[in-house]
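Reading through the structure tokens given below for one structure.
One chain of protein is taken out of this complex; the other chains stay put.
Our next item is chain A:
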Amino acid sequence: MPKYVRPATRAEALAALAEGGAAARPLVGGTDLLVGLRHHTVEPDVLVDLKGVTDLPEPIVVTDDAVRIGATYTLGELVAHPVVQESYPALVEAALTVGSVAIRNRASLIANSCNASPAADTAPPLLVHGASVTIASADGDRTATLDEFFLGPRRTLCGPGELVVRLDLPRPAAGSGSAFRRLTRRRGVDLATVSVAALVDADGAIVLGMGAVGPRPLLTRTGPVDLADDAALDAALDELLAPATPISDVRGSREYRLAMLRVLAKRAVLAAADRRTPEEMAS
């Protein structure tokens, strides 16, 4: 079992992570990590607990342009935040599907992305909302879009000795709407068989985020679509869904996933479109 380190400052945390290298893991909520330790699917030498670090970015900062979220911000706090509820409904819908109330009280939003599970529930909505991350190391900070951040299953841009300290979500454009849909074998406490987040802007342009249909969460987009024209929407979905390459596993076959992806994507797009705020009301 690993040793446990509780740094008091960001510099100490980064030093502990750098010293541990690939054998060190940051610990925030621990809702995945402790299960992994129990099953020996992760075997770090050092756990670096970030919850006592006093100089990490604030848990949440709301500005006119963006919402900035810190490493220790939990999914429970996220789903209860009025600005998040108003501006990022797809993200709230997705976060509410993660585990249970007790899991969400502990699990951190940023760690959900850092796990880089292809089925991570919060990844599709974060992608469609244009999330970016700030990665800190002893050499300084760098930023990347979340789309750049996901490299593959359990692989991200965040390397040994590095730490994602902040996630930035731009405020959605006036007149846009978002929605999340997912399919699971049972409604509560299960991983997604397929998940989709859609963002539709005032002109009908669609951004789609997809989970569990490829080695990493996928992001696609298309120009304005006449959503009242069913054939036009179907044609747009052909293009938007083309990068999906699901596997067959215990949760569903490749063919089933592709069929359900189309159903869920259409539902998500239409639900997102229905949520659009008229621009004259938004301004």
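Here are a few things to note about the model shown:
Rule of thumb we're sticking to: a contact is a pair of C-beta atoms (placed from the backbone, for glycine too) under 8 Å apart; a residue touches a chain by one contact, two chains touch by 3 or more; residues count from 1.
By our rule, contacts and distances are computed from a predicted model.
When the listed names "Carbon-monoxide dehydrogenase small subunit", "NADH-quinone oxidoreductase subunit E", "Various polyols ABC transporter permease 1" or "[NiFe] hydrogenase metallocenter assembly protein HypD" are checked against UniProt, the chain not shown comes out as "Carbon-monoxide dehydrogenase small subunit". From the set A:Q85, A:S100, A:T143 or A:T245, the residue in touch with the chain omitted from the display is A:S100, counting the whole complex.
Remark: the omitted chain is touched by one listed residue; of A:A22, A:V35 or A:A235 this is A:V35.
In the complete complex, the residue from A:A8, A:V83 or A:V263 that touches the missing chain is A:A8.
Counting the whole complex, the residues of chain A in touch with the unshown chain are 1-8, 12, 16, 27, 29-31, 34-35, 37-39, 47, 49, 51, 76, 99-103, 105-106, 187-189.
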